[in-house]
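Every protein chain except one is present and positioned as in the full complex.
Labels run A, B and C following the written order; every chain starts at residue 1.
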């Protein structure tokens, strides 16, 4: 179902980058869940352009919840999230839409929507639509936290520089929550930011890999076929513009291991079943096993660069050259991580709702 | 929706490894599509255990289409595909289900289904359920072929040995169709099979990476959010037991490129828009751009190995040792590739049906 | 989604009247629910052609559950229900399909499926497909009964003869369960059956109205918009061939009442909130209020009659006359009532699963 995701708990996304408003409708939320405007604002801050390494576009991103919340709590009816598009420089898109940007959706938008899509600022394809997803995700993250489930994502790699891995999940996730550039090793944070600035200086861009951990998810969530925990998470994550890969646990590196190396032996710890290693990223047969869910998301370098590029003129069907102006992010990996957290929370909240029912969330 | 996948064209999967029958219901197929029993049988052959490198289990896999086909053509109503489970050795599962196999779904099945799932041969989690998916996929592959769309998957890597990449897509896909061990470089085929036999000899198993190409898909298919072409394909592919990663185009390696390297420049070729490189794997903004779709799927080593492993006894909640007997595949990557083709075809046929309508398939 | 119904608990229907098998897949059922073959057989008996007032066609209707059940209990995975089509007289359909039967789906099937649908015995449109629905419904009815929810349907009207209304719901539903011709007033049962025989004698057919009560459903089930309890039940019920009307509570007669007459006053009974009257049929604002759900379903007279009828020849596009032969029901209202019970149970089980989760059914 096109712009709607989820089964029991759904999110519907709408809006264009330079339209009047962007937003999302969150449905299937249990009644009585406290909605914390400060937490939503905190999450929006983590997505906001940041420092020298982001677009100069100022996004005020004031989030309004115009339905589904009454006296600070969810009513159980759909929550409509609205964000006004304040600052728009829309002058020169009429021309530009016939010169599709390499690596962007300009050309495919033209093919799918037959030239009727709003070309300004990427229209409906704009990364700006991750703003309402972040607000919706904040509601889901709050719900999960209330049930003891924590989600955190760090920049595992950016501009060929690697961060350390998760060590103490709970502590590390705590660190990430308060970090605007979500790296576990502070030294690597500086290196990465310098590398981004350096790429930006030469009119170029960089990509990266995000690593996510989910702590406290109960065992038994997900389906054996189709709606596997992996399949649903990946389905959601590919919505994030520039994501081109998702792997769980040890992922692609598992292909080079032997079964004897890759299998996660079961052990008893404090009377509970655990696995000694976690090559499977907390999921077996599509279903959570109670260990932390672990996955990595590949983010390609931002396609909007300021170097001269080859493209075609769709009016004349001849070769053309493109030199972008304006404001563009030289990297989005640090802004994307809160979107990964958000989509992860929405997907898991949906699976938990299916399993335990809507009312489960309201229980103490 | 649990065991159903798709929007306009759907597949519903049922059955247990040692139950009476396994099968699938394929719905949303246009009327008048020829159903070629020989082609279905050919696809089933490609999934069948093969030579010394597969399980000794004999799977006759006779496919019956008990509805939705009349006088050799689809009627437009649901096609029910049935496969009887002929050979079953089900004696010793009562005991075994309390000693979950590492890397397997035994433990998560127990958690999700509270001990009521059929434990024999993996039950509903068994790779055996990919047999009806393969039959359903054969119908979808035929539909695509009629529209000039070809799908092919090769074993890009197995037991640390790499195959060559696609060169001439059309010719290579033709080769793969007739190959039981789907490798493009015949020399690598032998090496890989020897390595699998070697691992099997030591009671161990190996994994690999499958690479898939889709040729001839029109531009404009997929959605910008949620139902992106990548998201839907990944969602489907994670159903295949042992899949732990999916990446499109240059995938995770894109994370280390700069935008100037990763962007696919647009060019005019024979009057049509193409891209010079294909780092994006034929998809921009979630929508096909007319270039070949390219993706890679990571398959972990088969978890069923004959070496002694640590597990727990769920009755006593104490540590235990497990030594598997019976017949198990030392690798499944060569059998999984036809399942990848099948799920790819089902997913794309669904997206095309949404875009062009059900009747489009019946047009010349 | 074409031949699939439900959100959390789904049923997928397949098969043609004279194909090899008909069946259904029931998904989303909790694990550990006892499956009572005798009860399923009992329900099938209630749908079976009965006495002089039904078709002469013998339907053995042996129900096989080939998946999703293990050791007499649901596993939590999809249950595939299969019924073989034993007795088929399929000789003369090639000719007949160009002379569409008035009141039947012959012509619309031709339009939708472009002449490729299986014309034998009505194909996929046949009332015969209510057999697997009845078997699936039996599973749902058992689940509801375990939770104290009872469903019963009687023939409120047939051939212009009216039955008495429900008086003591629990006792009346008990009566109906053991009745093959489900009428509450035994005298009216005889009258109705005589009237059906009389119509059959003259080559004609009769219709009727079914009235259904659901007892014990908790308050709070259903949605305010779209997935209202009424909307979902009606959606399901219109699947039954020949149903042309559904009304809840006092239904169409409410249109002639004033608000002061139609409103159901709230009262306290034994410490619980009830309504004094039940004009709203147990549903307010799309949501159950804890009173019995009450609705009536209009069943048109069977379109297959033996009198000469006007039709057209679709080959020549000229007027033609049609005189049916073979075996046809002069009334189906008495056979349809178990199908109404079944679809009611499936719909409510779905709504309850959404609200309380899958695991709720397994609780004591």
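Keep this in mind: a contact is a pair of C-beta atoms (placed from the backbone, for glycine too) under 8 Å apart; a residue touches a chain by one contact, two chains touch by 3 or more.
Note that the structure is predicted; figures quoted are calculated from it, not measured.
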Of C:137, C:249 or C:292, the residue in touch with the unshown chain: C:249
Contacting the left-out chain in the complete assembly, out of C:109, C:182 or C:345: C:109
Residue touching the undisplayed chain, where the options are C:288, C:342 or C:358: C:288
Omitted-chain contact residue, chosen from A:103, A:123, A:281 or A:357: A:123
Option from C:34, C:174 or C:220 whose C-beta touches the chain left out: C:220
For chain C, residues in touch with the removed chain: 1-5, 7, 13, 100, 102-105, 107-109, 111-112, 124-125, 129, 157-158, 160, 199, 204-209, 219-228, 230-232, 234-239, 241, 243-252, 254-268, 271, 273, 275-276, 279-281, 283-290, 296, 298-305, 307, 309-312, 314, 317-319
Residue numbers in chain A that touch the chain omitted from display: 1-4, 7, 10, 12-16, 19-23, 25, 27-28, 31-32, 64, 66-68, 70, 73-80, 82, 112-118, 123-124, 359, 362
Residues belonging to chain B that touch the chain removed from view: 7-8, 77, 224, 353-360
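Here is the rule we go by: only the chains that are shown with their structure count from here on.
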Chain centre separation in whole Å, for chain C relative to chain A (CA means): 45
Chain A-chain B separation of Cα centroids, rounded to whole Å: 26
Centre-of-Cα separation between chain C and chain B, whole angstrom: 38
Residues of chain B touching at least two other chains: 1-4, 7, 13, 112, 124
